[in-house]
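Missing here: one protein chain of the complex. Every other protein chain is in place.
Think of it as A and B in the order they're written, each chain with its own count starting at 1.
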Amino acid sequence: MFNKASKGSLFPYTIWIALFVIAPIVLIVYYSMLDLNGNFTLNNYQTFFSSVYLKMTLTSFWYAFLITLFTLLFAYPTAFLLTKTKHKHLWLMLIIIPSWINLLLKTYAFIGIFGLYGPINAFLEVFGLDAQQVLFTDFSFIFVSVYIFIPFMIIPIFNSLDKLNPTLVYAARDLGASSFTTFRRVIFPLTIDGVKSGIQVTFIPALSLFMITRLIAGNKVITLGTAIEQQFLVSQNWGMGSTIAVFLIIIMVIIMLLTGQKKGGRAQ
Amino acid sequence: MRSLIQAAIAILVVCALLFFAVDRLESAGSAGSKDTITVYNWGEYIDPDLLNQFTEETGIKVIYETFDSNEAMMTKVEQGGSAYDVAVPSEYMVEMMKEKDLLLPIDHSKLPNFKNIDPYFLDLAFDPGNKYSIPYFWGTVGVVFNPSIVGDHLTFKSWEDLWDPSLKGKVFLVDGAREVMGMGLNSLGESLNAKDDALLRSATEKLTSLSPNIKAIIGDEITPLMINNEASVALIWSGQAADMLWENEDLDFAVPEEGSNLWFDNFVIPKTAANIDGAHAFINFMLDAEISAQNNDYVGYSTPNAAAMELMDPEVIEDERFYPNEELRAKLEVYENLGLEWLGKYNEQFLKFKMSIR
């Protein structure tokens, strides 16, 4: 029963959608139908269905999936344990603060850390291991991506765990449920909205990652985001760049429709 | 609710204080000068002391903005909305901006120091008669390598050395379609401005056979990585190479003799200029022999300013790796503006090549 008056609260939000979402979409769709000379064409769409771009779409999906999976795997326990600490809100803030330092700088730091003569390899050498090539591998790429996204996953999960009624957990335990069952049947379902939120803010932007595909993966991973960036800034082919962007948006909408909240919510 | 309002008020108060601080700082900087110019340049590509010196000498305040790619800069100038008086594009971008009618002609009578520039670097194909551009720095594309790691048998006098089997997984390439495809074409003995589909395909094939040797295709990060000896060979612009050699004395630089690229960064006055006299004054100031020498010292790239070179350390200007002799220079080619269609083809082939390395 969110009263009707709260619909008025949608006003600034709809203006935002009209100006900064709909208008850009219209622009992008318009540009996607232009060729290099500014004439109308559908060739860009045809080009997208060539093997190069389809392969790229699959790659983007695969890496976005892996990144989201690992982010979730590391974020959930972290959020869970954080809710049990004494100064939990302070600790949560300390999770966010690193994300306020410029990403390019941090990426340069990672280049140094993962390097052949960096601290990681120095550490391995202590154990008599040979220097490993860490930079420009799938591992380093996924690691840094998880690093970027983990605060975005931890926070919504933390928020839904935080208000979890402990009596529910105790009740389940009293009824003889094992820790695992309690987690699976009681805790996890109650935090599902937070998890969904976290997955959305990780998976969706991960599809269009670009900078670190070059800096950390050495262009061995090429995503749709990289391709758009190249089309806009190097080839100067805004038409093709916009076409790929249109497909990214379509893909996102499909994902949203598939994962959207199934229950009716609280609109009644 | 109360804590939400408190937080919002706290943020507004902090912002107000910061606004006040900025206002004070900015008014302190511009005391007594009404004349300003906006210079649009790459980051760290000028000695900042010179900007202050310029203001002291002429009373014109410099607003300094930076960009990180030629194309992004052009988009900004094209869209307008901001008054850039001087910009520093590379030569192919000068040509492109000229075609799009984004540049104002330069009045040479307002540039008495123009005579300082070595005539060799004037009147080039991308801007006949230097009507729209004045060279700022120049350089080549070549190979940085670490002789102590790669061994004496590789001198990189030839592009073929990159294909040497001993370099498995040791080569960095710079992430630029023109540079890498150009290298492929040069290694086949062809021009790096080739407009021929069959040639481009064979260049891509040739490059694909280089895949096992490639460690990564990256951008400006090559500099710190090479300084750290992360890889032993890199295809890169001479400007960055100079930085690397400065930091890591083990490294060496060579421009292969089959030919390579000769590039220029140039002062131009974009259509957006609001203070055209100020722009000329600034360019003229930067062409002054002493000023230019000081700037070259700071930036470390090769200068076209002959008068400044006489004031510089002879060791620097006699270094043939960065100031190649005329014989080698004759083999270098300047990028031509290929047009968007061919630029697209170069990028398409480059993308194919990138997707073949794994």
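Rule of thumb we're sticking to: a residue touches a chain if its C-beta (ideal position, glycine included) is under 8 Å from a C-beta of that chain, and two chains touch if they have at least 3 such contacts.
We take it that contacts and distances are computed from a predicted model.
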Undisplayed chain, where the name is taken from the UniProt record, one of "Spermidine/purescine ABC transporter permease", "glutamate synthase (NADPH)", "Helix-turn-helix transcriptional regulator" or "D-inositol 3-phosphate glycosyltransferase": "Spermidine/purescine ABC transporter permease"
Selected residue (touches chain absent from view) among A:52, A:177 or A:204: A:204
Residues belonging to chain A that touch the chain removed from view: 1-13, 16-17, 19-25, 27-28, 74, 77-78, 81-82, 84-87, 89-91, 93-106, 108-110, 112-113, 119, 147, 150-152, 155-156, 159-160, 162-163, 190, 193-194, 196-197, 200-201, 204-205, 207-208, 210, 225, 228-229, 232-233, 238, 241-242, 245, 248-249, 251-253, 256-257, 260-261, 264-268
Chain B residues touching the omitted chain (full complex): 1, 3-4, 7-8, 11-12, 14-15, 18-19, 21-22, 25-26, 28-29, 38, 42-45, 48, 63-68, 72, 75-76, 79-83, 219-221, 223-224, 227-228, 239-240, 243, 247-248, 299
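Methods note: only the chains that are shown with their structure count from here on.
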For chain A paired with chain B, centre-to-centre distance based on mean C-alpha positions, whole Å: 34
Of chain B, residues touching chain A in the complex: 69, 71-72, 169, 175-177, 215-219, 221, 224-225, 228-230, 340-341, 343-344, 347, 351-352, 354-355, 357-358
Residue ranges of chain A touching chain B (in the complex, touch as defined): 36, 52, 55-56, 108, 111-112, 115-117, 133, 135-136, 214-215, 217-220, 222, 227, 230, 232-237
